[in-house]
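Only one protein chain is missing from this complex, and each of the others stays in its spot.
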Amino acid sequence: MYCENDEDKLHDECGVVGIFGAENAASKVYFSLVSLQHRGQESAGIAVSDGKHITLKKEIGLVGDIFKESDFEKLQGNIAIGHVRYATAGGRTIENAQPFLNTFKMGSIALAHNGQLVNHAELRAMLEDGGSTFSSSSDSEVILKLIVRKYIENGGHLGTPGDEDNSRELNKKSFTDAVVQTAKLIKGSFALCVMTEDMLIGVRDPNGIRPLCLGKIDCPVKPDNDTSSRLDGDTHAPDGDTGEPDNESAVIPRLDRGIPYILASESCAIDSVNGAFIRDVKAGEVIVITQENIRSINYAQEKKETCIFEYVYFARPDSVIDGISVQEARYRMGQVLAEEAPVEADIVIGVPDSGLGAAMGYARASGVPYGMGIIKNKYIGRTFIAPTQAERESMVFVKLNAIRSDLEGKRVIVIDDSIVRGTTSRRLVDILRRSGAKEVHFRVSSPPVKFPCYLGIDTPSKNELISSTHELEEIRKEIGADSLAFISLKGMIKAFGADSFCKGCFSGLYPV
Amino acid sequence: MYCENDEDKLHDECGVVGIFGAENAASKVYFSLVSLQHRGQESAGIAVSDGKHITLKKEIGLVGDIFKESDFEKLQGNIAIGHVRYATAGGRTIENAQPFLNTFKMGSIALAHNGQLVNHAELRAMLEDGGSTFSSSSDSEVILKLIVRKYIENGGHLGTPGDEDNSRELNKKSFTDAVVQTAKLIKGSFALCVMTEDMLIGVRDPNGIRPLCLGKIDCPVKPDNDTSSRLDGDTHAPDGDTGEPDNESAVIPRLDRGIPYILASESCAIDSVNGAFIRDVKAGEVIVITQENIRSINYAQEKKETCIFEYVYFARPDSVIDGISVQEARYRMGQVLAEEAPVEADIVIGVPDSGLGAAMGYARASGVPYGMGIIKNKYIGRTFIAPTQAERESMVFVKLNAIRSDLEGKRVIVIDDSIVRGTTSRRLVDILRRSGAKEVHFRVSSPPVKFPCYLGIDTPSKNELISSTHELEEIRKEIGADSLAFISLKGMIKAFGADSFCKGCFSGLYPV
Amino acid sequence: MYCENDEDKLHDECGVVGIFGAENAASKVYFSLVSLQHRGQESAGIAVSDGKHITLKKEIGLVGDIFKESDFEKLQGNIAIGHVRYATAGGRTIENAQPFLNTFKMGSIALAHNGQLVNHAELRAMLEDGGSTFSSSSDSEVILKLIVRKYIENGGHLGTPGDEDNSRELNKKSFTDAVVQTAKLIKGSFALCVMTEDMLIGVRDPNGIRPLCLGKIDCPVKPDNDTSSRLDGDTHAPDGDTGEPDNESAVIPRLDRGIPYILASESCAIDSVNGAFIRDVKAGEVIVITQENIRSINYAQEKKETCIFEYVYFARPDSVIDGISVQEARYRMGQVLAEEAPVEADIVIGVPDSGLGAAMGYARASGVPYGMGIIKNKYIGRTFIAPTQAERESMVFVKLNAIRSDLEGKRVIVIDDSIVRGTTSRRLVDILRRSGAKEVHFRVSSPPVKFPCYLGIDTPSKNELISSTHELEEIRKEIGADSLAFISLKGMIKAFGADSFCKGCFSGLYPV
Partner (left out) sequence: MYCENDEDKLHDECGVVGIFGAENAASKVYFSLVSLQHRGQESAGIAVSDGKHITLKKEIGLVGDIFKESDFEKLQGNIAIGHVRYATAGGRTIENAQPFLNTFKMGSIALAHNGQLVNHAELRAMLEDGGSTFSSSSDSEVILKLIVRKYIENGGHLGTPGDEDNSRELNKKSFTDAVVQTAKLIKGSFALCVMTEDMLIGVRDPNGIRPLCLGKIDCPVKPDNDTSSRLDGDTHAPDGDTGEPDNESAVIPRLDRGIPYILASESCAIDSVNGAFIRDVKAGEVIVITQENIRSINYAQEKKETCIFEYVYFARPDSVIDGISVQEARYRMGQVLAEEAPVEADIVIGVPDSGLGAAMGYARASGVPYGMGIIKNKYIGRTFIAPTQAERESMVFVKLNAIRSDLEGKRVIVIDDSIVRGTTSRRLVDILRRSGAKEVHFRVSSPPVKFPCYLGIDTPSKNELISSTHELEEIRKEIGADSLAFISLKGMIKAFGADSFCKGCFSGLYPV
């Protein structure tokens, strides 16, 4: 009657957020991080600038457990970035928690990163050869050190008496250039929020593998009518104020100086602070926010290949990524799946929470009634234990439970978003049968996962991926279903009505 | 785009569980309490007997936070009861946490209670006149003291040398009689798990207002084929071994001595320990479990009036209460609602989590597609704070979020399980409109709540109940919906196909 | 060079305090409990009355760790009692934590107790026969239940309309009588602080075995000049002036209504709230404090036999108990020891902390220079651990360390306050020798402990007491000293200049 979940999924690395120009920026970042908590539960942190100094707090744990009211008395300022981190095996150390903060010649830089570099080792070696030191094994720290080095090379201006304003401006340019130069050097997936004492910069990799979007706060009117949309418009016709082709940038004076901006991994974080979504940061784009203006710099040819698993599993259904609603995408994958792999049945159910959307779509397209079928216990957190060895196995019965009245004597279609190792699926089918299901038809709203990810997703090795080692019929037998079908890669593309995604884990073909 | 919830609901008081004859009974109770956590998040406790002594741990907090692995080294024994408690305003004190434990002449008794007594004050006064003292303001402690007093009056036998076995049996009889006598004295709603060093007793009030069910553990075969069902059978033809009509009892020798029994507020708790549901405890029934046998005593004429809000809101969808699946009941309420109050629309959505079932049922009956529409953040717990005063209000945006792609330009039917004060509903409609809904049709799967509950449910006073003070059209205007409809009381009864429920909050007519 | 301590000592049970008439009485009790923390580190609690209700908080842990600032917002009121408890083996349960609180017919009573009853089992059986129930195994709860029962029997008056004041007075009388009746029933050692919503009562057993004293707060002038001394004066006068020996009472109208009173186990607790010591509660005396007056009732013939170990080890040196300064007593024991057991030596040192006073006295009398010799690490608390099994033994090296420059090449006299099992003494001598001591002369400022205590002190069984099983010379060899001497019982009495003490652990003769 029950089933374990979660352990048998791919997992994302983190969530990032940055806010510029808001009173109590840290507490707004706190709210945003709670809304991004699903992207990582290992550690969380917030760095905030009061214009002169950056203060940082980061710890192991959930956002809600880490930050107390008294913390916000110290986390004062109008510019802040935040980070939540996913717990990869064995890596629960405070050293790898983000944001990273470095203080040096020109001041301080804090950085939050979602993604993974493929040329991390080479860059770290290069930096180490140049004398850099690291306090963690994180590739995110490598990005920070690169920015620092470029900033120094660009010649930070420490200010001359009587000319502080000018040097400040020169510094802002040096720093922006350093971020752009770094973005060109690093390869892989990256969505970054980087801040100095008086700037906030967002960066997305040239393939836009990891998501990042831009919004405004305290602006309840529809974004269409508002000045910020000019940024969106202008970037299609960027003004060429620099000679360098990749430095084409759209500068929007912040006439609306009082309006705070927000950068976040998902649009649900913008909603969490009652903000208004403006647009996604483009692949290969740098967004620079200062007190004076907000600029867009296209540092690389955009070749959009958003990680398709953001839609399949990682993102929250209420987020919109690169113009596509996550929930809508899940409906459509379910619909296509119903077309590709129909079966007569009495009920369609989804595996909570990420299988629900596809199940709803499948139900709509097939006409088979949608039901709940399975429920997940939401009170199971990190402190939940199995007091005796014997009970370790039965922990799964506490996590998931079947709803017998939905299943007994019925032909059941169960939709999961993906199959990774297959262990969960087998247990799930068993549970459905024990709860009286007459037939169990397993449908998967993503194609078979056959290849590990090198761009930030925690995947088991190839020979642990059941679709890599088994044929479809073998898998069906293994999990004990009456029938089994995956959506086709073609069908998935059809569902999206586009093909601008990284599908490396299905195809073995990676953008980088 | 968001909406607050929860504060604008009725709330149950608690969940209880009891396990007899299981190795590490405390850890099984722990699992069960986690599965009943939705019934109360204020405090939790476990009392366990090793046959000679009862050990107790109870604390303020969630089950998963209270119990550590080291606790279970001390909580040794094969008989245990547990309790989770709901936080009524201002009552977060350890003194009212359950189970209650009393040690006296004949040994120890621990008790866990879900419900509320209406003759609590009289009984307490009576006990106080007889010299009883209390360590809490809880009516549950009154029940415990009553049992103790009756037990003493019945003449507990403390054992004579050479005749320990006989006195032990006499004591068991005295204690059972005391529980039965107490059950007859107390008026109101009560589901009890009571234990001594060597017995476990379950009691349900004569109206069966609060739920309680019986199961077996470690018995994966279907209950139908299993000896325990004899209890069910036999109770229909109870053997009359006592002269008292209300003491008719069915005695089943525990030939299967090794099989542990479980009593629990909801069947999902039985599932959580991989147990098998046997049957509900009947209204007016006492279930007595000892090492030798399991007995049923009908101490009062059964006049079943289960609290209908268990199905509407309190219980988990995967529970079956008094033969009715909670989820099935919600579907049916939604279906009847669709028949009673149809409207042309593009999507049906439910308010998570308790409105989902009715929304699915409405969708099935109406043919309008079912969608998600709204999402609830599951990472918001007791430690979540609003760092600044200004942010206190916007906390709601972190809790609930709308899915714009489900709503924009659409005619939306939104189903909630109930309207209490109406504040949430107004905010919800506003959010749906801001997310682009063209029309918002509000449907409620329970009738208007017009009367406070005196039987264990935390209700606001009558003049805070919007349906008590406003007409339907006024409420519609107040919440800003295009249309509003509640299921009728008659329709609700039709949905259940039965009328054995307490519907006091709708009708003002109470069973007690 | 080191030595373990503490585990090889006798231990007291607890400390009590009660305050009447002070603003924020709970926070003053908190300060007092911190000053009594040496009397018990297991659990602590405070009960406070706001005139209508008694609120209680108690927990496992140190006073400073249990109470947070937010607790004192709830612990409002002008009457409060508190308790710190010593951790007897295996007994670290919240159930035995004090104060105990009971609510019943006539209101609420909270009680804090230091001591141990010898007729505990009989009284508990009697109460249980009468129907009483207990939530702990503590004999202190027996005292509370006895008071409750007597109070009820005395006829509490619940108030008649228009005559509340009168009934209140009658109740005060009933309650006072109940405490007096209880004090006569219980046998053993007891110092009690008992409170109702509007009274505070202190009780000391007829032998005055456990200490209890009375003081005033916010009264920096010397007590001699102040009205409160009238109580002191009067109690010398009233004695024997009524027929009933136990009802002699001195009533002092509280003309000084605003002045708060304090009852405490030791005078250092009075000092901790900047109060002024008035006098010790007498053996067999009850002190009743109400808003109107403060009364003394002699309920039993005073036969003072204060536990002599209070002076030897338990009490703080800055406390004065029954007119004798603890520190002064230790000096004098050291002086007599020097007279009885002189030896040529280069330095006298004491085992910290309780051996220091006697060592100073020995030095004064003998002319041998006093030195430090040994130091104890004050940062070792309950959270200190030995990470590896191998290190468990060497934990002692972190606790105590020798000062080599005080010892190398020297003839050393080391004074400890007592020898119980002898294990510590052996290790100590070894350490002194390893630090270069040429000769080690061990002197003990109390006579050989040969008998266990039945009056509240945690003693090992008789055959674990080294002085019970070994002759002096055998002990000397066992601990490896060059010479060994205990003060004689006669010498000890000489040191005190009086013989009004319980010396049961030396002589086997107990007052009760």
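Think of it as A, B and C in the order they're written, each chain with its own count starting at 1.
Definition applied: contacts are C-beta pairs under 8 Å (C-beta built on N, C-alpha and C of every residue); 3 or more make two chains touch, one makes a residue touch a chain.
Only a predicted model underlies this, so the values are computations on that prediction, with no experimental measurement involved.
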Using the whole complex, pick out the displayed chains that touch the missing one. A, C
Residue among A:Ala25, A:Ile66, A:Val84 or A:Leu101 that touches the chain left out of view: A:Leu101
Considering the complete complex, of C:His53, C:Lys187, C:Arg364 or C:Arg421, the missing chain is touched by C:Arg364
Tell me where the left-out chain touches chain C, residue by residue. 1-2, 23-24, 26-28, 30-31, 34-35, 37-38, 62-65, 67-69, 71-72, 220, 268, 271-274, 316-318, 320, 325, 327-328, 331, 356-357, 360, 363-364, 369-372, 375, 377-381, 383-388, 390-391, 394-395, 397-398, 401-406, 434
Pick out the residues on chain A that sit against the missing chain. 56, 95, 101-105, 125, 128-137, 145, 148-149, 152
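Note that in this section only the chains that are shown with their structure count from here on.
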Select the category (line, ring, star, complete, other) that matches the graph of chains linked by touching. line
For the sequence-identical pair chain A and chain C, what is the superposition rotation angle on Cα atoms, to the nearest 5 degrees? 180
Taking shared numbers over all numbers used, above half giving same and below half different, the chain B and chain C interface sides are same
Separation of the C-alpha centres, chain A versus chain B, in whole Å, is 39
Round to the nearest whole Å and give the separation of the Cα centres of chain A and chain C. 62
Intercentroid distance (Cα basis), chain C paired with chain B, Å: 48
